[in-house]
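Shown below is the structure under consideration.
Every protein chain of the complex appears in place save one, which is left out.
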Amino acid sequence: MSDLAIRSYLPPVIEVESQDELLEVAMGPHHPSTHGVFRMDVALDGERVVRLKPVFGYLHRNHEKIAEKTTYLASMPYTDRLDYFCSMTNNWAYALAVEKLAGIEVPERAEYLRVITAELTRIQNHASAIGFLLQEMGASGTPLMYAFREREKILDLFESLSGSRMMCNYMRFGGCRVDLPADWLDAAKLVVAGLPRFIDEIEALLTSNEILMARSQGVGILKPDLAVNAGVTGVMLRATGVNYDLRKVDHYGIYDRFSFRVPLGEHGDIYDRYMLRVLEMRESVKILEQAIPQLPDGPILDPKSKPRGFRPKPGEAYGRIEAPKGELGFYLISDGTGNPYRYRVRPPSLINLTILEDMCLGQNVADVVLIFGSVDIVLGEVDR
Amino acid sequence: MLGEGILKGLAETAKNFAGSFVSEDRLTTVEYPEQRLLPIENTRDFPFLVYDGEDPEAGLRCVSCQICEKECPPKCIYIVKSTDKKPDYVGKPQFYPARFDIDISVCMSCQICVEVCPFEAIKMDTEFELSTDDRFGGLILDKHKLAKSNEHFQRIHPTEAAEVDARLAEEKEKVEAKAKAAAEAAAAKSAAEAAARKADAGSAGSNAEGVKP
Partner (left out) sequence: MNSATLDQFFVLLQHHVAALFPTVLQPWVSMILGVVGIVAVFPAIFALTTVLERKGLGRMQNRLGPNRVGPFGILQPIADAIKSLTKEDIVPRNADDVVHFLAPVVLVVAIFLGYAVLPVGRNMVLLNIDAGILLFFAVGASTELSIFMAGWSSRNKYSLLGAMRAVAQMISYEVPLLLAAVVAVMMTGSLAPTAIVQAQGGFTGIFPHWYVFTPWGFAGFTLFVVAALAETNRSPFDLPEGESELVAGYFTEYSGFKFALFFLGEYLGMMSIAGYGITLFLGGWGAPFSFLTFIPSWAWFFAKLFLAIFFFIWLRGTLPRLRQDQLMNFAWKFMLPLSLLNLCVAAAWRFLGEWLGGGTVAELIRWLVCAAVLVLAYVLLARTLLRQQNISPRSYRYAD
């Protein structure tokens, strides 16, 4: 390979402007707080950030190419590993896309189960995100441990439901794979009953903490028009004040049957994102308190579906849901065979990361890590 | 007032500190390996092959249809079909796997092989302490290591095993009922035939007497 060809896929070299004497720092990929293997090439003028180039791809696992070579069903366990915190919502987004492609109906009990598991996932994701943000702020892990204590309870529920704590592989095209075990609903009711107290405790510890406010208010501001132009979704978008929650916009699943509100921020800074995650956790608890008693009996899988030999007719579909991190979408093109012709994941973490530089310019280098943490990414989704 | 939030936070931490001495909810550590959590029933780790009865070779349910090998996403199963056949749980002669290897360093515990198996032959085990120091073959489980009895399956997944046993018993009953009905029908038919032949022979005999040479 020629020298030019090698250079073309290396990350861009940052030229030093000698008259300014910028200090260049590479944060990562081995760094205690980059949420995985992620590198940021930051150029500093004193303490201010002048340039920031994110470098990722360290966790690329060829997910989309593998999906082209295997069947639709075999891709389902791989979607667990995209955003490995939220495997249930990843499964749902993929199942939604395939159901749109092949026109499969989902029975009602399965829809309820999907909503219940998705909201539980949202709660544990937001709790962990807050914990990690505070960990990076230097709170030596205390909010993180509290969040993980609650997360363990939710993961135990997932394990008794689907067999695995994190890689659930639970949704199928046309419903869910397996029905609830005998005492699952009672255990879930207990867990949900304990969640409001946990959220109150986290708020007592953190919300009016002056140090948290000092470090996060006015830091990492994102303007609404830039957010919309860049395709940012999820908590980051709502923190800027734009009212866009796919559960209300797309009316997918049976979310219309539950009454819940969508909190909106105003300033678009880190504190808004933190508070929005707390408020969204409360709304998710409300949804769970409505959904669990209403769970109907019935089949959990479309009777016409079978695990092998799934061959949808040629066509294309884009299925998207409001994952805890943003809009998670799957774009599928089918050519009539058992393998998809094109399988594309719209990763919310990656698209929310594209404006990292804009948010960090002019900020202190100590805040770069905080801003990065408030975006709430998972490298499995960024790199796929 | 400046400091109010900090004081609230300090109170919260103090509550947790004090609570960790009195309530189990505030001290959730389980000191593995001396203490262990109760295993959850539906948990899944790596697959195993089920055999009925005492003999792992004769009672193995797997008929080497190779469906799990085809459907496995990371392709961690390797099967070599046998050339002869052996009777299965209803007595019908079936192939069996001469070789059945699962590479558990590749297996991602997705459980699709269990879902697609038509013969209830492969199920998910719950053992996870499988570390070995043999990096060149220690993580490839062959047929002998994978075959575990139905009693083991009933112990680790009681609800699922009860369902599977009920289903297999039903199948066996149906097959036996059909065989019994077929046997009865065959017996009735052969009895009718024998009676008809006897009648024929009798009439043929009487006919034979009447026939002049």
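First chain written, first letter: the chains are A and B, and each begins at residue 1.
Definition applied: a residue touches a chain if its C-beta (ideal position, glycine included) is under 8 Å from a C-beta of that chain, and two chains touch if they have at least 3 such contacts.
Here the structure is a predicted model, which is why all the values come from computation and not from measurement.
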Shown chains that the omitted chain touches within the full complex: A, B
Contact with the hidden chain (one of A:78, A:112, A:271 or A:330): A:271
Option touching the unshown chain, where A:22, A:67, A:118 or A:205 are the choices: A:205
Positions on chain B where the hidden chain makes contact: 1-3, 6, 9-10, 12-14, 16-17, 20-21, 26-29, 31
Chain not shown, touching residues in chain A: 23, 25, 27, 32-33, 47, 134-142, 145-146, 149, 205, 208-215, 217-218, 243, 245, 248, 261-266, 271-272, 275-276, 279, 364-367, 369
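One rule holds for everything that comes next: only the chains that are shown with their structure count from here on.
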Averaged-CA centre spacing for the pair chain B and chain A, given as whole angstrom: 36
Chain B residues within the chain A interface of the complex: 2-6, 8-9, 11-13, 16, 28, 40-44, 67, 71-73, 108-112, 115-116, 124, 159
Touching residues (chain side chain A, partner chain B) in the complex: 70-71, 73-78, 142, 146, 149, 152, 156, 159-164, 167, 169, 177-178, 181-182, 201, 204-213, 307-308
